[in-house]
Structures are given as structure tokens and as C-alpha cells.
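Since the structure comes first, as C-alpha cells, the remarks are kept for the end.
Yeah, one chain of the complex is gone here, protein chain that is, but the others are all in their spots.
Per-chain numbering from 1; labels A and B assigned in written order.
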Amino acid sequence: MNDSLNQNMHTFETKDNKTMVVFSGDLDRAIASFIIANGAASMGKKVTMFFTFWGLNILRKPDKVKVQKGFMDKMFGMMMPRGSKKLKLSNMNMMGMGAPMIRKVMKNKNVSSLEELIMAAINSGIEIVACQMSMDVMGFRKEELIDGVKIGGVGYYLSEAEDSNVNLFI
Amino acid sequence: MNDSLNQNMHTFETKDNKTMVVFSGDLDRAIASFIIANGAASMGKKVTMFFTFWGLNILRKPDKVKVQKGFMDKMFGMMMPRGSKKLKLSNMNMMGMGAPMIRKVMKNKNVSSLEELIMAAINSGIEIVACQMSMDVMGFRKEELIDGVKIGGVGYYLSEAEDSNVNLFI
Partner (left out) sequence: MNDSLNQNMHTFETKDNKTMVVFSGDLDRAIASFIIANGAASMGKKVTMFFTFWGLNILRKPDKVKVQKGFMDKMFGMMMPRGSKKLKLSNMNMMGMGAPMIRKVMKNKNVSSLEELIMAAINSGIEIVACQMSMDVMGFRKEELIDGVKIGGVGYYLSEAEDSNVNLFI
């Protein structure tokens, strides 16, 4: 019995990963997700970020990558923001402020840019997963995403979530 | 002591339900919530989806149901989307794409429609709960919602959340 007990204890003790679904492609929500992720990684936690739907745009390479695509896939590719630098805010875009102003203010106040946050995340071993189904729907190929991204399905997300005590949908 | 220990173990072992608050009535977020829910159910997990605020619209029957209502309740009923087929996207609506295009692309890529995902959820025993308070505020009656929906309050949601190791707000 002691063995099974220790096993249970072990299972419990290690269930403190952090897993986020990053559904949104808004600049502000992207920044928030990476700040939380990097904070948790700096505390020694395993972090998985699962990018789905609009969140995939955060992971796009800024330059066009040559791949063969059908008409609809090309349309999606053109209409959606190509990478982190093209993301918009969820709020206050209409009032003339928008993403550039927030970026400037964050820089003035010495807050890392989204691009720096993403680099830090990859360097600290945070797992960046692109949702397989969303890639299919939007017609994205792996080579169009930044380096270091892994592809996975909802099953993979759920297995990571299972081992996490903090699960967020952003 | 062994007994209390085993009990504790048991409590811990069974705390792996999944609970989601579906606050949003956006087509894309609705799809994401049902994909996650169905994935978890297919892994044998108990899943509870608590629909509140705009999320209630996802559960509306597409046809008008004859019920006596006050003026404001009628207004709400008319102004909000009547069921899953009328939902809009959280994004890209302005650029002329919108919900029909996403639906077409998902069909082309053999992804289930929202309606199929909802049916699958109900058939696999996922608990679909409509928020009592939101129904009162928006003037919805139970007979206006699709079959198989249960009504519950925030206390019910919290008790389900308590037994879950994945909790999301969508």
C-alpha cells in the first residue's frame, strides 16, 4: 500500500503545470498570456501554450513563406495579421490609439515587447503548440509559423491540461 | 487512519471533471468550447458547460416559441441571435467574411459544424446548463431553449467547478 500511496503522492505533487488556450489574436491578450506564461516558467513550472483560431496569427512569420495553397487558404493568409507585429488591440482601436501607442508606452515604461516575451518564452522552454485543426481550417503550414512551434490536436491540449493546476482560456 | 487516507485519495482521484463557463455568444468561441468539451468527454471525463449572458443565445431554438412576455423581454428576444445558426464571429466580420465563410471552410475541411458539435455533446452526456439569472434578465423561458438543457444558478456552477481540474471561462 505504501507504494501505491507514494505513487499517488507523486502524481499529485507534479500536477502543477500551467496550460493556456490562446484563442485570441489581440495584441493585448497575447501580451497578457506571455507575461503569465513567462512568470510561471521563471518559478520553475512547466508551461504549455496552445494557440488556436485567431491565436495562430501570433505565431506567423512576418514574411511571406512560399507554399502552394488553394484560393480560400490564400484569402485567409492575406486577410489575417501576419505575425505578432501586426496584431491589433481588443479595445480602444477606434479612438485613434491602437497598438502602436500601447507599444510605445510599454517601451517607455520598460515593459518587454510582445516579440521579446515570445523569445523569452521559447528560450525558457515554454511549450508553444499550434492547434492542428485551426491550421487546417486556416490553411497554415508549419513553415509559415515561427521556429520552435510544435503542432498538436485538442487531445494533446487536454492531456497537458490534465497535469495542470492553472488552466486558462485567453 | 488508513480509511481516511483512502477516502482522501478517492476524493482526489475523482476530481478530474471539466467545467466551462460559456459567456460568449460568438460562433468561433462556441465552436472552440464544444470541441474542447467533446474531446474531454471522449476521454471519459464528466463535462459541464454553463451558458451565461450571450452564451445563452447558442442554446436558443431557431424557431420562435410562443410565450407571454413583457416588452423588454420581447426586445431582447428579437435583438439577440436566435440559436447557433445566427451567431457571428468575434473577429473578421467587418471584412466581409464572417460566419458563412468560416462555416464553408470548416465544412470543406471536414470539421463538424457547431450544430453537429452540440448534438454530439448532448449525445455523449455532456451537461448543458443554462444560467438561471441570465434567463431571468434576458426573459428567456426553458421552452425557448433546445431540448436537453438544464437550468442552474451560480451555486450549481461553482459546485461543478469544485470537482473539476480544468475550469475555463470562454
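What we mean here is this: contacts are C-beta pairs under 8 Å (C-beta built on N, C-alpha and C of every residue); 3 or more make two chains touch, one makes a residue touch a chain.
Being a predicted model, the structure only gives us computed values, none of them experimental.
S.K.: Among B:I31, B:L114 or B:L168, choose the residue that contacts the chain missing from this document, as touch is defined above.
M.R.: B:L168
S.K.: Touching the hidden chain in the full complex, which residues of subunit A are there? Just list them.
M.R.: Those residues of subunit A that touch the unshown chain are 2, 5, 9, 12-13, 16, 20, 28-29, 32, 35-36, 39-40, 43, 90-92, 95, 97, 101-102, 105-106, 108-109, 111, 165-170.
S.K.: For subunit B, which residues lie in contact with the unshown chain of the complex?
M.R.: Interface residues of subunit B facing the absent chain: 1, 5, 8, 12, 15, 21, 23, 25, 52-54, 72, 76, 79-80, 133, 136-138, 154-155, 157-158, 161-162, 164-165, 167-169.
Definition applied: only the chains that are shown with their structure count from here on.
S.K.: Report the inter-chain centroid distance for subunit A and subunit B in whole angstrom, where each centroid is the mean of the CA atoms.
M.R.: Roughly 24 Å separates the two chain centres.
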